[in-house]
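The complex appears here without one of its protein chains, the remainder shown in place.
Chain naming follows the written order as A and B, and within any one chain the residues start at number 1.
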Amino acid sequence: MAGIMIYSDKDELSFELLSAANLISGHTGLPINAVCINNSEQAQGLAARGAETYLINNEAINLADSKGMASALESAAIQLDANIILLSSNRRGKELSGRLAEKLAAGCLTDVGSIKVNRDKIECMRNSLGGAVLAAQMITSDYKIIAVESRVFEEMAVGKEGPINNLKIEAQPAELEVLEERAKVGDTANIESANILVAVGQGLKSENDMLIIKELAEALGAEIACSKPVATDKKWLPEERIIGLSGKKCKPDLAVILGISGQVQFTVGIRDARTIVAVNTDENALIMQMADYIMVADLHDLVPEMTRALLV
Amino acid sequence: MNIVVAMKQIPDLQQVRIRNRQPVLDGVPMTFGSIDKNALETALQLKEAAGGNVIVISAGTEELEDTVKEALAAGADEAYLVLDDELENIESSVSAHLLAELIKQIENIGIILFGEGSGDNYSGQVGPRIAEILGLPEVGYVCDIELEDSRVKVTRSLEDCEEIVRVNLPAVLTIMADINEPRIPSVTQILKAGKKPKQILEVEDIGLDLKGDKKIITLSSLAPENKRKQITVKNGEELVDALLTEGVIRR
Partner (left out) sequence: MEFKLSKEQELIQKTAKEYAEKAIEPLVNQIEDENRVPDEVIEGLRELGLLCLPVEEKYGGAGAGFEGFVVGLEQLARVSGGVGIFVSVVMLGTSTIAVHGTEEQKEKYLTGTCKGSWIPSVAMTEPDGADPRMLKTTAKKDGDHFILNGTKRFITNTNFAGPMVVFAKDADTGRINGYIVDKFCEGYSISEPWDKLGSKGAFLSDVYLKDVKVPVSNMLGTPDEGFQTLKVTMAMGKIGLSAIYLGNILAAYDEAFNYSKDRIYLGKPISQFESVRNSIVDIAMKYEAAKLMTYRIGYLADNTANKAKLVKDSAMTKIFVTETAVDVSRIAMNVFGSYGLMKDYKMSRIYRDAIVGPQIEGTANLLKTVVATDMYK
């Protein structure tokens, strides 16, 4: 019994998982099977990326029912002879991973931020103790379930076409019923998925100055994020935009951090950014120590200057 | 109807310091995870709306007998605990089995509540695992609950949308942190907490082998290192040029 199986309810996350599976397969030689449930578009996308794809078409399987979903994936894993199961660590993926792990008596790691393969050993890195430490962990049970965070791996590029097979799975009726699905109301910014973030902190003097921040964000094609006090105390931005321990953990390609001193409660949410720019009036602010580009300046002067330079 | 709330005893994370990349846990007091407190508040509000009993379940070291007073002071009626000093840093699968055994001791259960993730590990596995052990439906990331006789209508908050789901009871629900603001326990309730009923089980009663059932090993656990370029730039133009050269932005 050996093989890798991947599944995500989200197409792009499943393409990322395919890259993760390739990394493991590259070291172990294990075959990769990609599973799609009631989603032939995703199956085509996976096949286009070279995956041996298995499409389960059974309307009795309800995406919202973790019980039925876990059953379906359990059957798939057995039929496909897969013992390493990669899932996405989005909310649905995390619900599913715990339930599936219990079915398969498997060890399970969620929120995995990176994977390293040492011969046949798969080491997973994840935050622990509320983000204070990074733990390297390994699953020792026969079945292994790994839920990978988004954007840890690049989406697999389209290449050699793989086959799409149909996989027949029996399903029990769900004990729940979806009454309605609705888009989120209000500010739906997803700062976690933004490539570029402009983060403001208490260095911002007034709510009016948010205008220059917006102009810069627009010029950069960035989302605006903030440290906690800007949202909870000053209420200049909604709480969805908080970066940090009690906010979002983001890893954009670029984070422009303006007027934030850099306490660990904040930095835990941004330390994985690829490039960090810190702008602060205090050259000794903690944030400067974790920046790639440091600029000692008042953000109120720098921001318009930067916007102008971008729009040239 | 009994409303069960599972809570995890963890070190007070605000008091954890890092020395030589290692967390220092000596002398750090134990508390419950913050989202667990939202789950408890949810239970209390359900009780206020529809009656019933709120029962806290937890597994942990002997200190838990004291820590659980926090939950009882906040308004839980009863506690079911597994106490053992070996129960420090147990993995999710073990917690799930211990807690499932506690749940089996409780009759007439309507809803079993969890926080969406524990305060320290935030893996969010134990709720779904327990649902599987007990064969119950589960809905995660709940931001709103409406009781309807033998069913419950809940709103599940996903990354990009909300899903309104009706589910039969008993069911397992995991709760989002922003569903409510936990109440501050009153002093009167705090002083009553020690007198509320507690059922205490030993690991042996459950017949679980803590050492033999390991499914995860931790290879290392260190505070992250930070290696950055540390290039000082003088003005906005220079900064933009540097970022363009690096390829992280396009004009």
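Note that a contact is a pair of C-beta atoms (placed from the backbone, for glycine too) under 8 Å apart; a residue touches a chain by one contact, two chains touch by 3 or more.
On a predicted model such as this, the values are computed, not experimentally measured, just so you know.
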Going by the stated contact criterion, tell me the shown chains that border the hidden chain. A, B
May I ask which residue of B:190, B:231 or B:244 touches the chain that does not appear here? B:190
Which is it among A:8, A:261, A:275 or A:307 that touches the chain not included here? A:261
From B:70, B:84, B:101 or B:132, the answer for touching the chain not displayed is B:70
Given the full complex, what residues of chain B touch the hidden partner chain? 29, 66-67, 69-70, 73, 184-188, 190-191, 193-194
Residues on chain A facing the left-out chain by the touch rule are 261, 282, 284-285
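Note that in this section only the chains that are shown with their structure count from here on.
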Interchain centroid distance [CA atoms averaged], chain A/chain B, Å: 21
In the complex of these two chains, what residues of chain B are touching chain A? 11, 13, 16, 18, 21-23, 91-93, 96, 119-129, 131-133, 136-141, 153, 156-168, 171, 174, 178, 214-224, 226, 228-237, 239-243, 246, 248-249, 251
Taking the complex as given, what residues does chain A use to touch chain B? 64-67, 70, 90-92, 94-99, 101-103, 105-111, 123, 126-130, 132-141, 174-184, 188, 190, 196, 220-221, 239, 253-254, 271, 274-277, 289-297, 302, 305-310, 312
